[in-house]
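All protein chains but one are shown at their positions in the complex.
Moving on to chain A:
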Amino acid sequence: MIPLVSNLAPLACAVLLALTGAAKLFGRQTAQLAANTVLVRVLNDGRRATLALRTLGGAELALAAALLASPEALLPGIGTAVLGAGFTGYLAYAKATAPESSCGCSARAEGPIGVRSFARAGLVVAGGLAAAGADSAWWSQVSRRPGGSALVLAAAAALLLCASADLDHVWLLPLRRARIRVFGNPLPSAAGERVPVAATVQLLENSLAWQTAMPVVRSALLDHWDDEGWRVLRYAGSYQDARGTHPVSVLFALDLTLTVDTAPHPAVRVSLIDEETEEVVPSSVLTPVPVRTALPLAT
């Protein structure tokens, strides 16, 4: 089993390096990609970072060619392992200094450096070490044991697929969907539970009471509590009269079982309490919502 894996490792590594190397060397987006990596900061220049990425692509292609052509030689395998170790070190550095930067590993616009980036670099190290231990060429191995070879290569491809985010939509999302179909949605269904405060706020903000009181309200929701079937929402506000501006608590009381689905036009109790005197402010300071004037019709 182990000789089988290590004899086929040069082929697997070569295909991977050829793909990522070609994408880096010839890809049109390499410059864009380089701009998102930590290389820009290390090299102080976007153009140099692009050049570095393209050079790396060239080196990967050369390694791939060497692995394919002389699979029994020690050097290409060692080179691949060293490259993988270099990737790991670079990732660790980038993660520590600029965790939001892209890794640039497979020359696609990827998200920040995560477990998968490290897994990929680790696979390159392992593949390189395995390739260094190859004692016969991959083509003779494939012709000697075609069935086992196909199995090992398929396993290697699956492993690389799991370590890359590019093909998630092919296998990972259908798998997750199937799991939800079989086991059900794991999130709470909360059937028959109490109305969330956010839903009461939504109901208030859609109400006529809110429009009426809005000129007085200054803050967002300050406090809320439930009492005897009412949900009381408190806002800070201010109103003006002849003696100046006064701070008030604006209180809205709503039926705590209602939502915009069940009550499109709720009745809301509104009161203003003067913060200094603790007295109820007459509701005349509220501006009634004007009745909409009909738009003139063209005749």
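Assume a contact is a pair of C-beta atoms (placed from the backbone, for glycine too) under 8 Å apart; a residue touches a chain by one contact, two chains touch by 3 or more; residues count from 1.
In the analysis below, contacts and distances are computed from a predicted model.
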item: Name of the absent chain as recorded in UniProt (options "Fumarate hydratase", "Carbohydrate hydrolase", "Tat (Twin-arginine translocation) pathway signal sequence" or "Acetolactate synthase"); value: "Tat (Twin-arginine translocation) pathway signal sequence"
item: Contact set of chain A toward the excluded chain (per top definition); value: 99-100, 109-112, 114, 165, 168, 173, 176-177, 180, 185-191, 193, 196-199, 202-203, 206-209, 211-215, 218-225, 227-228, 230, 232, 234-236, 238, 240, 245, 247, 249, 251-253, 259-262, 265-271, 273, 275, 278, 280, 283, 286-293
